[in-house]
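Yeah, one chain of the complex is gone here, protein chain that is, but the others are all in their spots.
Let's look at subunit A:
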Amino acid sequence: MAVQLFLNGVILGSIIALGAIGLSLIYGILKFGHFAHGDLMTLGAYFAFLFKVQLALPFWLAFILAAMLTALVAIILNFVLYRHLRKRDSVIVMISSVGAALIIRNIILLFWGPQNKFYDKAIQMPIILGDGFLRIKENQIVILILALILVIAVHLFLTRTKLGKAMRAMADNIDLAQITGINTERVIIWTWAMSGVLTAAAGILLAFDTHLTPVMGWNLLLPLFAAVILGGIGSPYGAMFGGLVIGISQEMSTLVISAAYKPAVAFTIMILMLIIKPSGLMGKKVS
């Protein structure tokens, strides 16, 4: 039972990790919590639904198109709203992102309605390992592999490319990065693009594991922030690790508490981290 929950936790954790990487970089670079991140995730999942189910494209193509479209939406949000509000009080940008979250969620409701949707209605038989000891669906194996590929891609991007290094530098210290001649506006746009892609991927994989609902991403917002704070704001690797810890803790917690309180687990871990070490495991000091 515990091993099964652990596995479920790793699956949920990789999904949270994908969403949290972008959230953490944006948080580190632009210094505000992006509260529309969860709903951007939902949007990515619904874009994929549009391409895969409504337009009957192959899954890989739907995945890529949805990721690109979500990245575009993230860039537009930055262009229309955050770029102008950033220079003011951070609370203003954050409340604007709360507004963006509500707008996105209700646009989804408007076009796709409140009912659950599925990429594939066929019921998958889980693969049973070790005499019923461990059950895993084919989809879940695909999720784990895709998440791993994306995380490796992010790692290579952040360590091997000039743009990736600039992003890390800016998340670390934006003033210093500016002095060294980094074109910060350009890097910010690419950060939104990358966050959009990763967030869409997280949403698609979550819907692939279960189903689509207009609140799926909103419900993951707290775990996403918990992962970011646990790992340290601005640290992409911290976000990956934080995502896994949150995902595994949420699933394992059902051994002792009611499953209804899973979101409370993420919250509790976050609060404990804020009490013990507000800068997170891999972040720099915050005031």
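Everything that follows uses one rule, which is that contacts are C-beta pairs under 8 Å (C-beta built on N, C-alpha and C of every residue); 3 or more make two chains touch, one makes a residue touch a chain; residues count from 1.
As a working rule, contacts and distances are computed from a predicted model.
Student: If you look up the hidden chain in UniProt, what protein name do you find among "3-isopropylmalate dehydratase", "Amino acid/amide ABC transporter membrane protein 2, HAAT family", "Electron transfer flavoprotein subunit alpha/FixB family protein" or "Transketolase"?
Tutor: Options "3-isopropylmalate dehydratase", "Amino acid/amide ABC transporter membrane protein 2, HAAT family", "Electron transfer flavoprotein subunit alpha/FixB family protein" or "Transketolase" considered; the missing chain's recorded name is "Amino acid/amide ABC transporter membrane protein 2, HAAT family".
Student: Among A:I26, A:A66, A:A100 or A:V197, which one is in touch with the chain left out?
Tutor: From the options A:I26, A:A66, A:A100 or A:V197, the contact with the absent chain belongs to A:A100.
Student: Using the touch definition from the top, which of A:S90, A:N116 or A:T159 touches the missing chain?
Tutor: Spelled out, the listed residue whose C-beta touches the missing chain is A:S90.
Student: Touching residues of subunit A against the unshown chain: what are they?
Tutor: Touching the missing chain: residues 32-33, 35, 80-81, 84-85, 88, 90-92, 94-96, 98-100, 102-103, 105-107, 109-110, 113-114, 218, 221-222, 225, 229, 258, 260-261, 263-264, 266-267, 270-271, 274-275, 278, 286-287.
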